[in-house]
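A protein chain is absent from this complex, but the other protein chains hold their places.
By letter and in written order, the chains are A and B; residue numbering begins at 1 in each of them.
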Amino acid sequence: MTVLLLVLAVCATLLAGVVLAALLDRALPELAGTLSRQRIETEAPDRMNRDLAPAFYLALAAVGLSVVPFAPGLALIDSPVGVVIWGTCEALTIIVVFLHGWSPNAPFPLIGAYRYAAIGLPVMLPSMFVLIAAALPAESLSLVAIVDSQREVWNVLRQPLGLPLFLVVALTLTLRGPMDFADAADIAGGTSAEDSGAGRALWQVARLAMLVSVSAVAATVFLGGPLGPVLPGPVWLWLKTAALMAVLVWLGNRVARTTPSRMLTILWVVLLPLSCADLVISGVVAL
Amino acid sequence: MAVIGDTLAARAPAAVFAAIGPGRQAGTERLFARRDMRRASTPRDASILLVAGDIPSEASEALARVHDQIPPPRATVQWQGEDPDRIVARVMETLKDLRVSATGEENRLPDAPPNEWKGIGPHGQGGKGMMGGTPYGRPMAMTGPDIRDGLQLDRYSARIGPFAPMLPPGLTLEVTLQGDVICDVSIDSPPFAQPADADAPDLCLARVLRLLGLDRAADRVLGGKRPGALWVQGAISRGLGRIDGTDMRDRVAAWRKGEAAPLGPFDLPRLLIGAEWSEAMLILASLPPSALIRAARAPEAA
């Protein structure tokens, strides 16, 4: 019974979140317009991967969301290694975006694909460091335990570097603004340059779904997830998730995107040491 | 559900792919700062092809190819210098018609592969070996020395333009890429001539902002407001597109103050070779159209 309710909660959150994200992006009418158009094909595409990439992206968003506890102690996938499951979803997202760019058999999508892989791999490292730092006070890799460890003080205060670094990861995973190297303007929309019709609409929906999941994970790990006074747990989670989604959309619209090589330097030289520092400081504090 | 979808779709801004002809760059770019118009970054995302001005006959085949890449139902709208409000009204009218008729315009070119998929070898394969050659009549990438590290990496040659949205209208480049590093470039055709209004500082700044992923900021700039974006100058590396002692950052700074950034003559291919694709596109956007047209025509005259 509880499992059924949790499945329902994950699906409803994903659906409502996608609609909210589309409203924030002012993209809802556009999605409907794209859906009504036909699809045209490139020459000799990798059809299987082209059709699977958006579906896998959506599935990863769903799996990522199902490790998030909707109430203290209550997650659909209540695994002792919830954080690692989420990290796996992140790593597989890079592959999905790569396949999306690879499959149309065209130059701009391919450039977008390997640009994204080059950026995505160094982004994984800060992501892992800040997530492990958040797991230290909980002395567990389970997201349920991480929520419990924030009853007195949220991780966003205990580890002030964590959330900003994780927002960079979130922008990368959702192909947004300053970290959108896969679908950038200088390569005519990159991995989606050759998408049309329903396939294009589905890819955009999957991006929005990932925005919901990554915001929910960030809310859980850094903002105490379902913890909060008066209102029931799920409502707090939804409020925090929606707030983080708005922050991510705002950042995506306002911050300029630099060139990939420059961003690589920034990732390795600035963000990686910062996340290392976050891990060390959190470790010392947790002792 | 379908009804909701249709009502929503009717409220969407018109997704338009613009093919800009001589003298129409400034007008078209200002047209897309409007809320009800959206410039599609690829024909596949559009339902309407806006042909602004008279496209020279050399580019007509490319225009037909762009047209055929727009997913049906599709339509073409010609813009010959009418008032912007009238052209937007016409685009909206055409969109409404498209929603009723299911197909729209037919292909202009035959939908057939440029070469037959017919193998030559005993197993029906197209060529020999794993790399290079022209299997099935299609040239394959072959390794060559990388211009940075001397490693043997694939070189991919392609002709890009004249309606590619990140290039100035009319410019066609023949580029050889290794990854996204440009190791060779030649100018196939120079940009179409544009009057001085295309050099306006707000238009130049808006072009750069769009490349930096700041579409809304670009619209604000064209509406006479401040861009309202973070890290615009910082995102541009120092020394990018340096000509006569000024680099792209200086030019963008001048445009943000509303000043023009005139440029002396320069060698366009030399500016682009060795740059990564995204850097090269930023460099091109940092050159005022008039200076760019002069530079692109110089090798032709020589």
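What we mean here is this: a contact is a pair of C-beta atoms (placed from the backbone, for glycine too) under 8 Å apart; a residue touches a chain by one contact, two chains touch by 3 or more.
In this text, contacts and distances are computed from a predicted model.
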UniProt names the one chain left off this complex as which of "Multicomponent Na+:H+ antiporter subunit C", "NADH-quinone oxidoreductase subunit J", "ABC transporter permease" or "RNA polymerase sigma factor"?
"NADH-quinone oxidoreductase subunit J"
Check the whole complex and report which displayed chains the hidden chain contacts.
A, B
Pick from A:18, A:31, A:141 or A:175: which residue touches the chain that isn't shown?
A:141
Sole touch to the unshown chain from B:16, B:87, B:153 or B:248: residue B:153
Taking the full complex into account, find the residue in A:80, A:232 or A:283 that is in contact with the omitted chain.
A:80
Residues on chain A facing the left-out chain by the touch rule are 44, 46, 49, 79-81, 84-85, 87-88, 91-92, 94-95, 98-99, 102, 105, 110, 114, 117-118, 120-121, 124, 140-141
Note that chain B touches the chain not displayed via residues 121, 123, 125-131, 133, 135-136, 138, 140-141, 143, 148-154, 156, 179
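Simple rule for what comes next: only the chains that are shown with their structure count from here on.
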Report the inter-chain centroid distance for chain A and chain B in whole angstrom, where each centroid is the mean of the CA atoms.
30
Please give the residue numbers of chain B that touch chain A in the complex, ascending.
4-6, 8-13, 15, 38, 41-42, 44-45, 47, 69, 71-73, 99, 113, 156, 158, 164-166, 177, 179-180, 209-217, 228-232, 234-237, 276-279, 281-282
Using the touch definition from the top, list the residues of chain A that touch chain B in their complex.
28-40, 43, 107, 111, 114-115, 177-178, 180, 184-189, 192-197, 200, 253-262
